[in-house]
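The complex appears here without one of its protein chains, the remainder shown in place.
By letter and in written order, the chains are A and B; residue numbering begins at 1 in each of them.
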Amino acid sequence: MADNKSDSKKVSRRKFLVRGGLGTIGVVAIGTYIFRNSIRREILGTVNSLDLPYTDNTDKPMVWFEVTTENNILLHSPKVEMGQGTFTGIAQMAADELSVSMNQIQVVHAASSTGNIDSFATGGSTSISGLWKPLRELSALLREMLLKEAARKMNIGIEELTIEDGVIFGNEKSMTYAQVAEGVENWKVPDTPVLKSLNEYKYIGKPIARVDLDAKVFGDPIFGMDAQLPDMLYGAVVRSTKIGAKFISADTSAAENMIGVVKVIVEEDFVGVVANSLIEAENAKDAINVTWESYENLNTEAILKIMTVGNGKSTIIQKHGDALEEQDGVEILEFRTPIGAHAQIEPNGVVASVEGDSAIIRISTQVIGLTRKEVASRLGLDVENVNVIPTYLGGGFGRRLHTPHAVQAAVMSKAVGKPVKYFFSRKEEFQHDMFRPPTHHIIKGRLNGEGYLDGLEHQFVSGDVGNHSALMPDFLPPIIGADIGAIRGGFIQYTGIPNFRSVYWHVDLPFATSWWRSLGLLANTFAMESFMDEMALKANKNAVDFRLAQIGDDAIGVRLKNVISAAAEKSGYSEEIIDGRAMGFAASIDANTPCAQVAEVSIVDNEIIVHKVTVSLDPGLAVNPDQIRAQCEGCVIMGMSAVLYEQMYVENGELQPTIYGPYKMALMKNAPKEIDVVLLQGKDTPGAVGEPPLGPIGAAIANAVRRLTGERLTEFPLKLTKTK
Amino acid sequence: MKLKTWFIFLAISSIGVLLALANSPKIFEYRLLENQQSEIYKSDDAYNKMMDVLTHQRCMNCHPNDNIPKQGNDRHPHYFGMARGEDNKGFQATNCNTCHNSENNKYSGVPGAPHWSLAPASMGWEGLSRAQIAERLLDKSTNGNRSHVELIKHMTEDDLVLWAWQPGVDAEGVQRTIPPVSKEDFKKAVEIWFANGAVIPTK
């Protein structure tokens, strides 16, 4: 963000850069668009090279589009694709405003050298909503520029021209965008034209197949793990199995003489080895004897003791009416969630090539800007000389919001003078994850005479999510007071209740916890929506009616009520147990997107089986309804996996387990055979999608189990204590 | 009566010992002594040694009674829901050989031996007493119609049985534990037990 801030100070106008190169005719670059609104018409210049320019110009142009000789549009995405479908959504947006067909748009990850990277991150379910306006405006602008140029070249009035699939027609003549752009060195940049109306869009709003579908079905080498550079060697870094271990020294003598070993690198903070092959690097790594300074005998009990409401510092994040006094009629429930692993299937990895004063980094990262900055700073390079080229991510989920391994690979590459590829073993992935923090919740509520809550209080404690993240400036947390990640989902949505408050407690853990898809939402919603269901039971009210009656009438409240009603209706929500199955209801709001879910559950051999989940989501305008459905399905399954099966534990100072299987996750057989998604549109712009549907699933399942068995489950992984 | 028997026994034993001390190297002396022990005692000892092995995790894990192979020293169910299937080798397309080879894999920690599979369901031992295990072992209707000779051969020569003493490393690279009786002692115990009529001791 800093980069763009400095840009916006210096740039008083939007800049366009047009250049040609191998296979491309015009490259249109637009400077600092997102942060600037004022436009002055000027052309920056032309560069005849495919090597993306880093001119001395401080305006730092951002390359968004290239028009290829085949009349396709290359769209350099500032956001990375990690499965969430952003590439498809932005292709739809660009195609519609550019008046080209979907298959004429090729989306690629913008390298940092294009200048067009999101210098903060890809995450927080913001990609489509954030790009909705600027990307369509940029696309419309390019279309307008091409039209004007076509009018000049064809010598026809612009108003007589029409466009179809990237071909401009007029007076029985036609020119492709490629032909129009050919040879143009100076573009006139018009004012941003009026955007098309929604009903003019051919692609936006349609369930278009993913643009990366073929690449992913036919096994194309698109991931970080697949990246390679000529003459590449393989690296490995020794990691301690113990929490908090600090590297002291290493005996590398055995490793140095092993077959295939090129160099053992001992730095202040790590020891790595570079070899000719991956297996040789791994074997040599195992032969290095490292002395660590480490914590002793830390175990899960110690962690739970730390992680208890009342420890650490508290911040009231929400307050309305009076505090709930301890007195008769106050119901109290406690909830806990364990340490969660990201467990994404592609391990963290990187290929780094450092040559002279520049570096190339090929990596699966959610933080291109941060990756670049850290590499540059460690190696003493100019940030501009570090080109981070993102790849497709084999799962993100927040795991790739910090990439110190890029720095290590760069250090190793510099030491051997060749590109080095290196990635985590699965054990390292599990032990050195930036975990979802464990949480503890105490919720209190008091029912009034009519059976509604007149007071509600949620106190919860969590380890770091946003705080201490490399993404967060250190000065920020003390100002905010609360961890912006941990409090996600921690705000009480039943604002019709006269007195309520939500209190966040922060404690430090001896290991790193950080961003995990949906952040605090999963745990906070589990706790609150379980409590609400218990209160509905206590009040002898239907769980849906009980919720609806206590939600406020502001815009988000109305949208929340709508998704709740829609989920109840679509699922045929009933509180009867039919054929051994019960339904559980829960709802949440995350990033301004409300979601309600109904889980249909039975118990077989004392195990919780989820048969069907109905999801009702209001993401605003749905750019790609199919991909929104896919996100809902994925959130339900990833969520139920976390809720029913997953937990990390600490034993003898080690985080365990270290492999799938012992780290139990949902498999095919566990996934619901039916997931019914209802999409509502409660606002006319796109909203958050990738995380909000993770909110309700925990409580939805737990509430169904409660109705089925009478047992209130208050801890992940949900397990029946008594045989049913 | 009793005293008299003891005297004769001691006398014979003493003569044996004396003869042994006079004429034999030490190792022989031990054998001679052993030979003097009662048949039942020897056979029981062999039986116990054999059973120490058969009831060890390395053996028991693949002789389940619920069609689910077990793993590790804690005998947890095989991860990912693997089970016996139709032919003791898992399911149609995902079976033992999807992961297990004819030898241990040091990189993945996946154990392997020739014809890696579960023992037939009729040879399920989990939860059985030693005597019950022995009964199943000897019963031709459960042991795959094997004679004593065939059983001895199976138990002392089969690669998958003997894998118990070369079980390789686990996923963490840690050596798996082996049965509490050495391979040679186990083989000897099997031979002695059968040689003595494969008698199942009653408590």
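Following the convention adopted for this analysis, contacts are C-beta pairs under 8 Å (C-beta built on N, C-alpha and C of every residue); 3 or more make two chains touch, one makes a residue touch a chain.
Heads up, the rule we're going with is that contacts and distances are computed from a predicted model.
Asks: Per UniProt, what's the omitted chain called: "Isoquinoline 1-oxidoreductase, alpha subunit", "Nucleotide-binding universal stress protein, UspA family", "MxaC protein" or "ABC transporter permease"?
Replies: The correct option from "Isoquinoline 1-oxidoreductase, alpha subunit", "Nucleotide-binding universal stress protein, UspA family", "MxaC protein" or "ABC transporter permease" is "Isoquinoline 1-oxidoreductase, alpha subunit", the UniProt name of the unshown chain.
Asks: Consider the whole complex, including the chain that is not shown, and state which of A:Val108, A:Ala215 or A:Leu720 touches that chain.
Replies: Checking each option in A:Val108, A:Ala215 or A:Leu720, the one touching the absent chain turns out to be A:Ala215.
Asks: Among A:Glu137, A:Asp165, A:Glu182 or A:Asp226, choose the residue that contacts the chain missing from this document, as touch is defined above.
Replies: A:Asp226
Asks: Using the touch definition from the top, which of A:Leu229, A:Ile306, A:Ala323 or A:Leu667 touches the missing chain?
Replies: A:Leu667
Asks: Considering the whole complex, which of B:Asn101, B:Gln166 or B:Asn196 touches the chain not shown?
Replies: B:Asn101
Asks: Kindly state which of the options A:Leu198, A:Ile259 or A:Leu476 is in contact with the chain not pictured.
Replies: Checking the options A:Leu198, A:Ile259 or A:Leu476, the one contacting the hidden chain is A:Ile259.
Asks: Considering the entire assembly, which residues of chain B contact the chain that has been omitted?
Replies: 79-83, 85, 91-94, 97-99, 101-103, 105-110, 171
Asks: Which residue numbers on chain A touch the omitted chain?
Replies: Residues touching the hidden chain, for chain A, are 82-85, 209-210, 212-223, 225-226, 259-260, 277-279, 342-347, 392-397, 423, 425-426, 626, 630, 633-638, 641, 659-661, 665-673, 675.
Here, only the chains that are shown with their structure count from here on.
Asks: Between chain A and chain B, tell me the centre distance in angstrom, where each centre is the average of that chain's C-alpha atoms.
Replies: Using C-alpha averages as centres, the distance is 54 Å.
Asks: In the complex, go through chain A and note every residue touching chain B.
Replies: Touching chain B: residues 279, 286, 427, 658-662, 664, 667, 669 of chain A.
Asks: Write out the stretch or stretches of chain B touching chain A in their complex.
Replies: By the definition above, chain B touches chain A via 79-81, 107, 171-173.
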